[in-house]
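A single protein chain has been omitted from the complex, and every remaining protein chain is retained in its original position.
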Amino acid sequence: MTNIIDRRVLMRALIVLVVAAAASIAFGAWGSPAVASTVDTAVAHASAVSSETVATAPQVDTITQTAVEPDEEIGTNRYVQQFINGIVFGLLLALASVGLSLIYGTTGLSNFAHGEQVSLGAMLTFFFATQQPVSLPFVPVEFTIGWPLIPSALAAIALAAGTGWLQDKFLWSPLRRRKVSIVQQMIVSIGLSLAMLNFIQWWFGAERRRISTSIDTRIDMGVFTIGQTTLWSVAIAIICLAAVAYFLLRTRTGRATRAVSDNPALASASGIRVEKVVRLVWIMATGLAAVGGILLALYDNAAAFDVGARLLLLMFAAVTLGGLGQAFGALVGSLVIGVAVEMSTLWLGTDLKYAVALGILILVLLVRPQGILGRAERVG
Amino acid sequence: MTDVFADVAHEPGAKKPDPIVIADHVHRHFGGLTAVDVEHFEVQRHAITALIGPNGAGKSTFFNLLTGFDKPQTGEWQFNGHSLVGTSPAKIARAGKVRTFQLTKALNRMTVIENMRLGAAEQRGENFFNALVPGLWRSREQEITKKAESLLKRFKLYEKRDDYAGSLSGGQRKLLEMARALMSDPEMIMLDEPMAGVNPALTESLLDHIVELRDEGKTILFVEHDMHMVRRISDWVVVMAEGSIIAEGPPNTVMSNTAVQDAYLGAHHDTDLSEDAS
Partner (left out) sequence: MDIVLDALGTMMAPATAAFALAAIGLNFHFGLTGLLNMGHAGFMLLGMYGYGISTQHGAPIWMALIIAIIAATIFGLLLGWPTLKLRGDYLAIATISAAELVRYLGRSNTLQGLTGGSTGIRGNDFKFTFEELSPLPDENITILFWTNHGTKSSSWWLMIVAWVFVALFALLFWQLARSPWGRVLKGIREDEDAVRSLGKNVYSYKMQALVLGGVIGALGGVIWALGASVQPDSMGRPTTFWLWTILLLGGAATVFGPILGSMIFWMSLVIIKGLASAFIPSSVLSPVEIEPFSLVLVGIALMCLVIFRPQGILGNKRELAFND
């Protein structure tokens, strides 16, 4: 039974991706001749590379990345380029939204503090990696850690996943045991998000921080270019997502996780230790969010305390689009949102690209609230 | 009372002399799973009809379809000669067919009397603009309150008048829900497992209330697991299994039908049909 549904889900996912790709290529073929010579190309591209530059926070570190040599751009097709950017962004977003979806699936909680988990990953990496002196909140001592990027990132992921464990053990699990309603839990998560967001700002300040000082060399792929670091990021994201997929489909605990998602009462009755599964999901979700945050910080060259907060609604859009609580749906949803967001900059101002995602979200709620991959009966 | 059923055939989809509800070809499936597939179904006016069947027989789904809480893929059904296809639950209720729920839906954080008042029809103050002018609804409110109080007395809930509904026991909530349903003077009352979660002390009075309602001229259709109740108060029993109606008949004879026994035994072997099956 579950296998049939999985296959159907994957089929639909495939169809959606193929249609999206076909549409973008069609647009590309139709639009490229007129565009190739416009100077506008470089501008659109550059601002897309530095993804979220509409930051309200002052940018302390100058972003050299935006000054990509224009001669590299001439051979590129900006539709293809934006599509690729969208896929990259979508993959990174997926790291965060898959976790959000897993938490929703297993506990029913729409976790509004998930964005802060993303920021936490990025900012903790900065904390370990930066050559500047850092300090802890309330402790007036400055020190420098300055580890290389990879150990810093690993430490940040471990710490972030630790916050997931802590949260579930000392906050969410007791709340579930007290049978606190899901609405109440959701508002608790809003409080947590408010507290964490401001805690991170208090700790690291409002400036955009760079976690890597090296400049990304761009590789020319003919119709588009892509940064070397970005390629690595994509590889890491794909490996992580594949690992999650393997975990969910092939391992015992993963199957238990899906069983809990489907029907917690039934899962519990059939001997699955729901609390243990949920604890694991929290650790996984927060860890993945941290990975997403770090990779996004590399992709965008910098991250501020509110990087995750800005992405939260995009994650919700992705998760809703894919069908609330469906882990694979979240992946497909993220890719669609990623592509939509990046492609939209071809027609709209870059400061409107997140608005596009929210527009899609509202549209989805209008026509197909169960999401692309969800089953109609779930909405009830 | 059973006289009216004298000429009714003991077969699925039997025609009744004076049907209040008629359903035809009602089909509901979830994905590939057929939940309800009823060819023909009639409910006799002024009688108590029981809808029984093993777990997963589609009783509750059928019940939801009849009350507008779920929509079938195909089918037609009418109430008092009016088609109810595509009608919202609220309109069905206003047409005079009110239901209760298996998991009692007492409005916990409202007082018992407020619960009752909410059941009333034709309160102009429920319109936003009228609500701003108390003069328009005050006198109707008094009528409603009077009626609510007399119903509460009848259902022995009057002492709980100003308590929050959430503080009532399971059985009291069932009574409250039934009393609330009566506030709008419905012609037909549909009870979804009225005995579920009711303690034995209250069972008898609940049964008496249902019989009393029939004697006042209301039509009652209920879904139930409790065989004792079915046998004691129902005038006619309809048995469902795997989404379809497999047998109909008076309570004393329908359980001896082999199709019914097969359905029950096929579903769970340990069910003793001669005794309480809840």
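The chains carry the letters A and B, assigned in the order they are written, with residues numbered from 1 in each.
One rule holds in what follows: a residue touches a chain if its C-beta (ideal position, glycine included) is under 8 Å from a C-beta of that chain, and two chains touch if they have at least 3 such contacts.
The structure presented is a predicted model; accordingly, all values stated were derived computationally and were not measured.
Q: Looking at the whole complex, which of B:N80, B:Q123, B:S169 or B:S205 touches the chain that is not displayed?
A: Candidates B:N80, B:Q123, B:S169 or B:S205; residue touching the omitted chain: B:Q123.
Q: Check the options B:H40, B:K105 or B:R232 and report the residue that touches the missing chain.
A: In the complete complex, the chain left out is touched by residue B:K105.
Q: Tell me which residue among A:Q201, A:T253 or A:S268 touches the hidden chain in the full complex.
A: Of these options, the touching residue for the absent chain is A:Q201.
Q: Please identify which residue in B:N55, B:S83, B:Q142 or B:S167 touches the non-displayed chain.
A: Going through B:N55, B:S83, B:Q142 or B:S167 one by one, B:S167 is the residue touching the chain not shown.
Q: Which parts of chain B face the unshown chain closely enough to count as touching?
A: Residues of chain B in contact with the hidden chain: 67, 69, 88-91, 93-94, 98-101, 105-110, 114, 117-119, 121, 123, 125-128, 130-132, 134, 137, 141, 164, 166-167, 177, 180-181, 183-184.
Q: By the contact definition given up top, give the residues of chain A that touch the hidden chain.
A: Output for chain A: 56, 110, 137-140, 175, 179-184, 186-188, 190-199, 201-202, 205, 309, 313, 316-317, 320, 324, 348-349, 351-352, 354-355, 358-359, 361-362, 365-366, 369, 379-380.
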